[in-house]
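Below is one structure, written out as C-alpha cells, with a few remarks after it.
Of the protein chains in this complex, all but one are displayed in their positions.
Order as written gives the chain letters A, B and C; numbering starts at 1 within each chain.
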Amino acid sequence: MHEMQVTVRFCETDALGHVNNTSYFIYLEEARVKYFETLGYSMDVKKWSFILASAACDFLSQGYFNQALTVKTWVSRIGRKSFKLTHEIVCTHTGDLIAKGSAIIVYFDFGKQESAVIPDLLREGLNQSIRET
Amino acid sequence: MHEMQVTVRFCETDALGHVNNTSYFIYLEEARVKYFETLGYSMDVKKWSFILASAACDFLSQGYFNQALTVKTWVSRIGRKSFKLTHEIVCTHTGDLIAKGSAIIVYFDFGKQESAVIPDLLREGLNQSIRET
Amino acid sequence: MHEMQVTVRFCETDALGHVNNTSYFIYLEEARVKYFETLGYSMDVKKWSFILASAACDFLSQGYFNQALTVKTWVSRIGRKSFKLTHEIVCTHTGDLIAKGSAIIVYFDFGKQESAVIPDLLREGLNQSIRET
Partner (left out) sequence: MHEMQVTVRFCETDALGHVNNTSYFIYLEEARVKYFETLGYSMDVKKWSFILASAACDFLSQGYFNQALTVKTWVSRIGRKSFKLTHEIVCTHTGDLIAKGSAIIVYFDFGKQESAVIPDLLREGLNQSIRET
C-alpha cells in the first residue's frame, strides 16, 4: 500500500472551522501522482498516460488546520483499460479515519487520443498494491 | 431542477490545458449552496443545517478555461435523515455533458451535534425537485 | 473603469470565518481576464499575450461567505512594454472597501518568447481606462 503524508494548509479549511470538502480531492490527486511515480511513471505532462474518469470521497470525520494526515492508496480493481484506486485518509497521530476516497483511472494513449490496454509492466506494478475492498 | 451558471476561471485549469478535476467539486459545492438557498435556508455559518457525507464526480469530457458551464442539480433520493443530490455539468452553449456529480447530505442539528430527522418543510422542498436517476 | 461581480464561495473562506487571503488573488485574476476581454483580447491560451509580473493586495476589511463583491479595475500606469492595473474590491451592497490590489502586466510575444512593445491598439484601449492613483 502506498502512503503519503500531508499537513492541512490554512487555505484548505473553510468557515465551518474544518477542512473543506474540495481540499480532500486535492490530497487524493497528490496521492495518485505520488503513487504513479512509484510505478515508474514520470509525471511529465508531455508523457501523460492516465485519465481520471471518476473521483469520490466519503467524509467520515472532520479534518482540521495543521493536522498531519496520512493518505493510504491501493489498487482495488484492475480491468483491461482501466483500474480503480481506493484511498483512506487518516489522522497521522491517532489513526482515526477521516475520509475514504476512490478514483477510476483510464490508461490513455494521448498520441492516438484513445484509451488503451494497460501494458504488462503497468499491470504488474498495479498488481503489487492490489487489495480488494 | 435547479440550474446555476459558472464560467471556468483560469486558476481552475491545469497543465493538461483543461479544467482540473478538483475544480468540478468547487462548482458542485456552489451548486449545493445555491440550491439550499432556494429551499429557504440562509447560508449563514451560525445556522448551518447540512453536513456533506459524500461527494462524487464522473468526468465525461473535458472542460476548458472561460467555458460557460451550467450545473443542473436535482434531488435523487430522500431518506429519513439524509438525501442525495445528483448533478450534471453541461457546456452552456452546446449542451454537451461534461461531468455527472452526486452528493449525500445529512441533516444535522449543530446544537446537539447529531444528525436529525429532515423536518417536514425541508422534505416538501426537496420533494419539489425530486427526479430519480 | 471595469467592474466585475463575484460572490464568495464557501471553499474560498477559511477557519477564521472570513475570505482567505489567497482567494482575493483568484478574484483579481478573474478581473484581469474580464478586463482583457473588453480590450478585444480573446482569452485563448494559444494566443496569450500577457505575463503577470507582479501581484499585490492590501486587506483592509474582512470579506465573508456568500458576500457579493464588486471588483473595480483600472489602468494606473502604461509603460513601453508593461502596464499596471489597480483594483478595488468593495462590498456590492454597502460599497465598503475590502481590499486594494494591483498587478504589473508585461506584453509578451510568446512566439519569440520575449517581452514586446505594447501595440498601438492595445495602448489606446488601456488609455481609455487610465486613472492615476
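The rule is simple: contacts are C-beta pairs under 8 Å (C-beta built on N, C-alpha and C of every residue); 3 or more make two chains touch, one makes a residue touch a chain.
Quick caveat, the model's predicted, so the values are computed rather than measured.
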Displayed partners of the chain not shown (whole complex): A, B, C
Sole residue of B:F50, B:F65, B:F83 or B:F108 that reaches the chain not shown, by the stated touch rule: B:F65
Residues from chain B at the interface with the omitted partner, ascending: 10-11, 13-15, 17-18, 20-23, 64-65
Footprint left on chain C by the chain that the document does not show: 15-16, 20-22, 25-26, 29, 45, 48, 51-59
Absent-chain interface as seen on chain A, which is shown: 9-11, 17, 26, 29-30, 33, 43, 45, 65-66
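The rule we apply is simple: only the chains that are shown with their structure count from here on.
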For chain A paired with chain C, centre-to-centre distance based on mean C-alpha positions, whole Å: 34
Residues within chain C bordering two or more other chains: 10-11, 17, 65
